[in-house]
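Below you will find the structure I want to go over with you.
Note that one protein chain is taken out, while the other chains of the complex remain in position.
Read from first to last, the chains carry the letters A, B and C; within each, the first residue is number 1.
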Amino acid sequence: MKPESFIPLLLALMLSPLLPGVINRTKALFAGRRGPPLLQIYFDLWKLLHKGAVYSRTTTWIFRAGPMLGLAAVLTAAMLVPLGNFPALIAFPADFLLFAGLLGLMRFFTVLAALDTGSSFEGMGASREVFFSALAEPALLVALATLARQAGSYSLSTLLGQVAGGHWLHLGPVLALVMIALMIVLLAENARIPVDDPNTHLELTMIHEVMVLDHGGPDFAFIVYGAALKLWLLAALVVGMVVPATGAPGLDLALVMGGMFAVAVVVGVVESVMARLRLAMVPQLLVGAGALAAAAFLLGLK
Amino acid sequence: MGLLFAMAILLLGAMAVLALSRPDRNVSWLGAGSVVIASVLGCVPVIQVLSGGSIEAVRVPWPVPYGEFFLVLDPLAAWFLFPTLLLSALSAIYGVGYLRVWQGRRSLGPVWFFYCVLVLGMMLVLLARNAVLFLFAWELMAVASFFLVTFEYEREAVREAGWIYFVATHLGTAFLLVFFLLTARETGSMDFTVWAEKGIQTRGLADILFLLAIVGFGTKAGFMPFHVWLPEAHPAAPSHVSALMSGVMIKTGIYGLLRSLTFLGLPPLWWGWLLIGIGLTSGVLGVLFALAQHDLKRLLAYHSVENIGIIALGIGVGLLGVSTGSPVLMVVGFGGGLLHVLNHALFKGLLFFGAGAVLQGTGTHEIDHLGGLLKRMPWTAATFLIGAVAISGLPPLNGFVSEFLIFLGAFQGGATLGAAGAVPLLALIAGLALIGGLAAACFTKAFGVVFLGEPRTEHASHTHETGWAMRLPMLLLAAGCALIGLFAPFVVGALQAVLENTTGLRREVVRVNLAAAAGPLALVVIGTVAFLLLLVALFLLRRGLLAGRRVEQGVTWGCGYVQPTARMQYTASSFVQPVTTLFRWLLGTHRRLQRPEGIMPANASLTTETPDLCHGNLYRPGFLKVNWGLSQLRRLQRGPVQLYVLYIAVTLIVLLAWKFR
Amino acid sequence: MILLLFIIPALAGLAAFALRSPAVRRGLLIGTALVHAALTAICWQTTPSPALGGWLALDAAGLLFLSITSGLFLVASFYAAGYLGQQANKHITDAEEGMLFDNAPEAVFIGCLLLFLATMTLVTVSQHFGLLWVAVEATTLASAPLIYFHRHHRSLEATWKYLLVCSVGIALALLACFFLGVAATPPNGEGFPLVLSDLVAKAQQLQTPWLKAACLLFFVGYGTKMGLAPLHTWLPDAHSEAPSVVSALLSGAVLNCAFLGLVRVQQVCVAAGLGAFGRDVWLLLGLVSLVVGAVFIIGQTDYKRLLAYSSVENMGIIALGVGLGSAGAFGAMLHAVNHSLAKAMLFLLSGNILARYQTKNIAQVRGLLSAAPVTGVLWVAGFLAITGTPPFGLFLSKFTILKAAIDGGRTWIVVMFLVAVGVIFIGMTTAFFGMAQGVPDKGASKLANRDRWWQIAPPAVLGLLVLWLGLAIPGPLNNVLRQIAATLGDAP
Partner (left out) sequence: MNNTNIILVLVVLTNLKLLGSSRLGASIRVVAMQGVVLGLLPILAHTNELSVRFAVLAAGTIALKGIVFPWFLFRAVWEAEVTREVEPYVGYVTSLLAGVLILAVSFWMCERLPMPETLASSWLAPVAFFSIFAGLFLIVSRKRAVSQVLGFLVLENGVYAFGVGLAPHTSLLVEAGVLLDVFVAVFVMGITIFHINREFDHIETNRLNTLKD
């Protein structure tokens, strides 16, 4: 376990709340507003952690455990994801399966916590969440399968690095397709436009936000932080595909961070220029992502 | 040989239960006791063999044509025997509690008699090495389970279900008859060991035999489209029987398939494709139909179809490995499939137990009538939750481990094989991912609607936790699910013997490849441990933060609506509505909608039901057509005696014309 | 010894006509049955010496069918005694149409029953084809009054059809005997008697054309009596209208007697090198019977007719077995034994059900298991037995026959066999479980007097026998079956 393999984890823990800030800033820019400060999420977290809590009488321990389980899962997932060519803390063949599994676990309990309130709105959100992520799952794994075949290795830490180095030259189209697929998955998994609108004000149209309506205080802090981490990790996957290893650690780090924020900006741009899709259209988008990844795989067969 | 003792005990137990059976006498403990003792006795040799001990065999002449009482306990059989014995014992204990409500209303002798016979039949099926003995046991198993399914035969639905099950399994056996007899003709023996030695040399015949085995064993296992009996029979049966049937009995079909693969020589590529195709069909359709169900046990039944599909995927990967000569695929594929057999036995048993507890507490299967049970049945809820996480293939429980192996195989094959192997494996990856996601959706629905929120009807509001006889088996199975998750590498190591036995690879090769698969799992376990530690840490953190602050109770935020009622909660049907609408073309869900009318709408209702695809569109019409065709022929027996004498004359003339030259 | 086997029941039967007191008569019935069974048992120990210059002798086949007949009759006689006690001369309202009718005098019934036994015995022991014919025809005549025990128009109709159809058929068999006689007279030399052993010994000298003609006529003749489709037409009517105990004997014993006749013919054919010729006919008739059985069992509304058609089906299976050569013949013989036991059991039970529910309509019989537990359980067991489900004997015999078919590479026969058997299984499942399970209507439970021992014991005994044959086949029986099979397959 090399020391630099702690870097991804630490960066994730520290900087992940920054990404939403960047996204919001970008959107504000497009909208011609000043927008919230970059560190807004940190402030929110701080405030929430110092609050008490209100629980519905309907709820049970599931409701209270949900946020903890979710956060624990995503934190564990953070140990599996490399950052650029800084390997992850835990790396082994097909570790992305555990990664996907942990995200699934997080979702599972968030959804249960939502259902625990007995509110029909949260039920609605939960239903959409599980359904869309069920469609996003194949896209993610097929994309990774394509990368694995190209890189000939099955561990995130190695395969992303190898893909980033070299393969782009002779496999440009394939990797482009994979990357688009991953981006769509990222948007869907993190409840961003065009799949979900994080700052709408009508519960009926929300997915992620409506699920956590009843949470408050430290629980909600866990949720917010978990969401930020999740965004960070998926962004790290995308970035890892493109940022090559230069050999100079400092430069690498700079590149990677740049990449991360670039992704955040892209998300922000997308959110500014696109409207949210009709819910009925979302499945087509996600299946489309899967199709792109599969096409990439087949093209890569040669 | 402990297993012989075990069988003897089962037989005695069956007889004793039947002899002592009275409507007013409780024979449950006698029946359950004999099953438990038998299982304990049986487990000893099983574990010995699995841990690389010597293979045991018994040969006694059996005075029936072509028959011989020939039993062998080899690792493959042992691997299937272990869950069988385990779940049989636990279901028996559970049954004692479950059947208590029938005490006095109905003589419990028969149900325990058939329970013992069923267990006996399953043991014989797994041990038999003589075709006649195997078929004998196979049918014994079917008959016993049929009578268990129709335990509540006063209800029309139960009779219908039992009928469908009995016919389906019997027709499946017809294919097995042909399969065995053709093999016997080819090898000139009725002896599995001889079959395995000689193998089928002629290619075409082997293909036919393979298809016969797929249909024959697939009917029992529940491959789409031969699964029709499962969603009927499991809800009809008493829950401990559903658990046993769904948990282990249908696995005898998988066992049979694996066993027959050892007779059929080198498989061509398309066998693997076929199995992967079947696996994907069963998996995806199974979970989709499960999503559309409102009946808890029917939902679980469809999940059995799904999990059988996952097992088939594993076997398919293994077969691809055999035909492409890649030991790693063989080991990981077969290994994943076999491990999933064990895992599914655990969590499906657990879930059916939970469903039974709910049924007994509330008196209904209808998911949409339930809700808020977690407060009233904390134990059941907790164990059911564990089962739900496990069956959704999520870490850190056992379901994840076996699916991990299958995925691993798929990824490695997908990365190394040529198109012929890689493309099906890609389909497998996408399919298995989809299955996992939908399964999670299905069980968030099941657990969420049944155990969380507020009670939707009276059924749910007056209920109670179950007694210990029913609680204990659930706890043990839940523990099992967790332990396999935590000790995955060791469990995988235990596959060593059975994999040598199945793949016929050398010990060393198997060991190396297993180690290659166990390595990642070890790190998975480390991840799991990290996860648990983090969980504890967060728990402490949260407690610390909330300590001494205001923690209030309120009502759920109704988004401004002032008077929420329990009936406004999201129901199971509404929860899955996005899926059912997307797959409407496949599910063919019937909706009966009564729109609210007028300014003061009095009553409005929406009911949906999703009948089985094959049963509704394939089998029933087919049977009706056949029946109609035959009814046309019944004119022959019209009555007048002149006609009958005419038949004689005609027959005479025909025979003379045909044969008299 | 052999003569005793035949004469005792004959005399007892004649005596029964004369006897006055019913009690004595029934005693006589059971006593005779016991004695007959005992004699048969002795025959297993020591093969009796031939009588009438070898016309009467007991070979393996004869012994097998004699034992079936004797055993069934013994069991049935108990049932019959109890049955008659219940039916004792009173007006009976008819189940179907509700009109009153009387039964035939009991003396006639018992007398004919005993004569029936005598004639069947004669069939099993006679080695001379002429005598065999006489005996077979005699069984028809002796059983006709039994079928007409209930004196109402349906049973009358059944009797008439039975008489006419069987007599016509058997008349053809007589011609066949004469043809055999011609075949047995070589153009040059002097002819020899129609005794089986001689025919088999001198089979090579038989004149083929005449033998073939005789063979075909025999098939039509005895086939009618055996109930092979399309000659089976009398069977469902007779079985459904006769008292259940008689139906049991008809299905369990008479059909076998006719079958024995055909077995004799096949033995001669095989000896004469015409084995294949005969087997083709066996196969054809067997398949037709299977199909007819399937056609009429699906959607059958009358459970006694259902059982009757199942007899047609099983006779078809047996015919198939013989048609498949030596290995199949073994299965066929085993199947004959099993089928007799199972079918007799079921018919006796159908008697119980009829007595309780007063209807033969399947749809109107519900909840047997609740209304009459023992009968219900036996009824279900009988169903499992007759459909060839383990652990009952018919599974083994069907399996053996199927194996013979597959080893012979007879693909189409295998397919048709399995399809027909599958259809029949579906039909029977619906019928039987519809009757056994469910909730009994008030009528059945109102007269829910418990079944008497004579209603329970006989079928139970038969059921246990079938079960035993399913778990293990006793050595002596096995030897007998092998001997018969050897005479039916071409010498290798």
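Heads up, the rule we're going with is that a residue touches a chain if its C-beta (ideal position, glycine included) is under 8 Å from a C-beta of that chain, and two chains touch if they have at least 3 such contacts.
What you see is a predicted model, and the numbers here were worked out from it, not measured in a lab.
Within the whole complex, touches from the chain that is not shown fall on B, C.
The residue touching the chain not shown here, chosen from C:Asp59, C:Glu106, C:Glu241 or C:Asp451, is C:Glu241. If you put the hidden chain back, the residue from C:Phe17, C:Phe178 or C:Trp468 that touches it is C:Phe178. Contact with the undisplayed chain is limited, among B:Val117, B:Ile367 or B:Val641, to B:Val641.
Taking the whole complex into account, chain B touches the unshown chain at residues 634, 637-643, 645-646, 648-649, 656, 660-661. With the whole complex as reference, residues 128, 130-131, 133-134, 137-138, 140-141, 144-145, 148, 151-154, 156-161, 163-164, 167-168, 171-172, 174-175, 177-178, 181-182, 184-185, 187, 191, 193-194, 207, 209-210, 213, 236-237, 240-241, 296, 300, 305 of chain C touch the missing chain.
The working rule: only the chains that are shown with their structure count from here on.
Any chain bridging chain B and chain C, meaning touching each of them, is missing here; the list is empty. Legend note: the chain whose CA centroid lies nearest the centroid of all displayed protein CA atoms is B. If you average the CA atoms of chain A and of chain B, the two centres end up 36 Å from each other. The mean-CA centres of chain A and chain C are about 78 angstrom from one another, to the nearest whole unit. Counting partners per residue, chain A has no residue that reaches two or more other chains.
In chain B, no residue touches at least two other chains. Residues of chain B touching chain C in their complex: 62-67, 132, 135-136, 139-140, 143, 150, 153-154, 156, 159, 162-163, 166-167, 170-171, 174, 177-178, 181-182, 184-185, 623, 626-627, 630-631, 633-634, 636-637, 641, 643-645, 647-648, 650-652, 655-656, 659-660. Across the interface of their complex, chain B is touched by residues 160-161, 164-165, 168-169, 172, 209, 212-213, 216-217, 219-220, 223-224, 230-231, 233-234, 236, 277, 280-281, 292, 294-296, 298-299, 330-331, 334, 367, 369, 384, 389-391, 395-396, 399-400, 402-403, 406-407, 414, 418, 421-423, 425-426, 429-430, 433-434, 437-439, 471-475, 478 of chain C. Those residues of chain A that touch chain B in the complex are listed here as 49-60, 62, 68-69, 71-73, 75-76, 79-80, 90-95, 97-98, 100-102, 104-105, 107-108, 111-112, 115-124, 126-128, 130-131, 133-138, 140-142, 145, 148-149, 152, 154, 203, 213-214, 217-219, 222, 279, 283, 290, 294, 297-298, 301.
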